[in-house]
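As you look at this complex, bear in mind that one protein chain is not there, while each of the others sits in place.
Every chain is named by a letter (A, B and C) in the order it is written, and numbering of its residues begins at 1.
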């Protein structure tokens, strides 16, 4: 098993917390499957919009997220 | 006879000078006739666009300019 | 449309000599005391060293029909502000007279509004109306001792 670190930002910290969580995965996982697993653990995510980013780039759907990655959960932005 | 003081602005000062000139008129004169008289005295005005203003308001065509008025000759603006 | 409070500054639009660059921050500091203002759009014009038929511009000498300019700037700010809705619109407009050298500032406009579209839109509208309607002239002086008159489009 490898681990993926998941870090929440903005309002999602109210659901997941400020501290990154770790998920065990095989070699890699699809972005969609990762989101399903997060939803199972944090049902509050079901009401929230957010995107995933790895290495400062968005990932989605069938794109693979490798073990050892850091994944950012990015809700809609509020800068400016 | 009454007099009208005519004051040039911007590039028109190169034709008419910085010092206001005085024109004798009867009770009043139309804006168009005033422009004709100015053109007779200063043929260089023929190549120039400008508008007349009295009391900070534009006058033109058959509008009357009374004796005793101060008339400003306003070429295209260049502020900003 | 909802009622808009329109605040116009300063009392006199025309100033002798180039405008200080600190002006924008000074106005911004005053605007920040109004808790209704969320966006401030500013414009500063600078004299460019343009190449012209008369040589390279080194300065612009500005003159105006002063009383008419003061009157027309007030009128055009009120007219352009009429197109915007905001709890408050705060407009500062200032123009230099006399010699303004390359890199110096002949014009500053600062507009504060509740939201950014009104601040940007009105700042630009005031600038465009000012260039078209306010009786100011600029004599561009060049490095060869020549000159030409600036004409706004």
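Operating definition for what follows: contacts are C-beta pairs under 8 Å (C-beta built on N, C-alpha and C of every residue); 3 or more make two chains touch, one makes a residue touch a chain.
Quick caveat, the model's predicted, so the values are computed rather than measured.
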Neighbouring shown chains of the undisplayed chain, as defined at the top: A, C
Sole contact to the chain not displayed, among A:11, A:24, A:43 or A:68: A:11
Residues from chain C at the interface with the omitted partner, ascending: 21-25, 28-29, 31-49, 102-105, 112, 114, 116, 119-120, 123-124, 127
Contacts of chain A with the absent chain, listed as residue ranges: 9-11, 53, 56, 72, 74-80
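Keep in mind that, in the parts below, only the chains that are shown with their structure count from here on.
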Whole-Å separation of chain centres (CA-atom averages), chain B against chain C: 28
Length of the line joining the C-alpha centres of chain A and chain B, rounded to whole Å: 75
Overlap residues in chain A, where contacts from two or more other chains coincide: none
In chain C, residues with contacts to at least two other chains: none
